[in-house]
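What follows is a short report on a single structure.
Missing here is one protein chain; the remaining ones are kept as they sit in the complex.
Let's turn to subunit A:
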Amino acid sequence: MSSSKNETENPAVDGSELIRFDKVTKRYGSNVVLDQLDFSVNSGKHITLIGPSGSGKTTILRALMTLVKPEEGTIKVSGQYLFHEEKDGKLVDAGESHIREVRKNIGMVFQQFNLFPNMKVLRNITEAPVHVLGLDKDEADERARELLELVGLTEHLDKYPSQLSGGQQQRVAIARALAMRPQILLLDEVTSALDPELVAGVLDLLRDIARSTDITMLCVTHEMGFARDISDDVLMFNEGKVIESGAPEKIFSEPEHERTREFLSAVL
């Protein structure tokens, strides 16, 4: 992460700024979840967001996925405003089609998998590539089969989600997100709903993906070992703000902030 404030407009090239939050505030009633939050993520980085529950980590992912709309501030993805458009030099609320266009760069994996129970595994993966990206059926099928091989579920493509274990469902959800070839992958506590014996498999898969692709990852997790393994940077959140950030070795071994030390001693 770089918290530099210079306003250079870089389109997405490797290593350049891909995500920027600028004074983003999100409230639920009187509860401020994100408080004038500034941060940016460079392309290809794997970022882990840690912090106590309610500190705003998940809200960041949800705002990027346009599932919640911040009241104030701007978010940029690949140099484009996510919720705004520029008209006559002024920022105005963006229309649905603009939001959808920017959002196509982003994929998300949820804590509760959220697979479509009315579709078989294969169609769960092909549905969006066919209907959003306009791939033809064969192309999408092929892409889905490759991804199912990657996540180790080739033999299950003809099953319904309910016939799979939680870990298998989460692998399908990962394949589904990757099928859109997003630049950014958001992982929202993806192992929290899994039985303990299934966690390792999913984390191993994500490690593989982190290593073998140049996809930018933002990851909210309570698995500190995993965070240490895959992260280029760890961001410690507290009360809607980043209070500390840096390489995982630094954050986990010599945290500077008192709150970070407390948090880590509680979870490690």
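The criterion applied here is as follows: a contact is a pair of C-beta atoms (placed from the backbone, for glycine too) under 8 Å apart; a residue touches a chain by one contact, two chains touch by 3 or more; residues count from 1.
Here, contacts and distances are computed from a predicted model.
**Student:** Would you kindly match the missing chain to its UniProt protein name, picking from "Ectoine/hydroxyectoine ABC transporter permease subunit EhuD", "Glycine--tRNA ligase alpha subunit", "Spore coat protein" or "Molybdopterin oxidoreductase"?
**Tutor:** The missing chain's protein name, per its UniProt entry, is "Ectoine/hydroxyectoine ABC transporter permease subunit EhuD".
**Student:** For the chain left out of this view, which of A:L49, A:M108, A:V220 or A:L235 touches it?
**Tutor:** Looking across A:L49, A:M108, A:V220 or A:L235, the contact with the absent chain belongs to A:M108.
**Student:** Out of A:Q163, A:S192 or A:T213, which is the one that touches the chain we can't see?
**Tutor:** Considering all chains, including the one not shown, the answer is A:Q163.
**Student:** State which residues belonging to subunit A touch the missing partner chain.
**Tutor:** 65-67, 96, 100, 103-104, 106-108, 110, 112, 114-119, 127-128, 131-132, 160, 162-163, 176-177, 180
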